[in-house]
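Yeah, one chain of the complex is gone here, protein chain that is, but the others are all in their spots.
Up next, chain A:
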């Protein structure tokens, strides 16, 4: 319905004046070949209530609005693959002496800001205006899964700890064997004093726990010394 109205409006206007707006998409680093844009790419010009123009992409990657009446328009480009910045296009009434010379001006505009807040100018013209709009970003639709990554897996602290302890378990006997006897003896001395693995350590205590003795009322001290009494040295 509104397109019909817009068409009718365009029709009346084309008889009187013809402000012609061409919007082109130049090749840029982001979009090296605008010819790859899908044919569904189109530009929408929204004017005052009820006025709306829709132009499909042309073979030379431009959009053409052949006859615009005087108004302030919001130009949005819609494409499947790229996002484009919105523009404000102003078409003023033509001066009486030259009805074909409607002043036209294009600026960048920012969503969420008042309409008077204009960005950098995109060009100005009289009766005809050619605007270049570069793609601002490609659209990325997909979220990638945090898939299995071996390096990331190895880097995680838990795995690092596991690797270190594995190295200790497998590497220690060889290191011990290759040590000179004195250091070895010193090391064993140290180990026996360590609270966990040493003879008085928790692990040994649990393994060698004298249940019968404990039941018989033996004190922990004597139990520990009894356990310790059996050691070499």
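The criterion applied here is as follows: contacts are C-beta pairs under 8 Å (C-beta built on N, C-alpha and C of every residue); 3 or more make two chains touch, one makes a residue touch a chain; residues count from 1.
One rule holds in what follows: contacts and distances are computed from a predicted model.
A chain of the complex is left out here; the name its UniProt entry carries, from "Tubulin epsilon chain", "ER membrane protein complex subunit 1", "Electron transfer flavoprotein-ubiquinone oxidoreductase" or "Small ribosomal subunit protein mS39", is "ER membrane protein complex subunit 1". Among A:32, A:112, A:157 or A:217, only A:112 touches the chain that is left out of the view. The chain not shown here touches chain A at positions 1-5, 7, 10-11, 14, 38-40, 42, 44, 46, 48-50, 52, 55-59, 64, 72, 74, 76, 78-80, 83, 86, 111-116, 139-145, 147-148, 169, 199, 204, 230-231.
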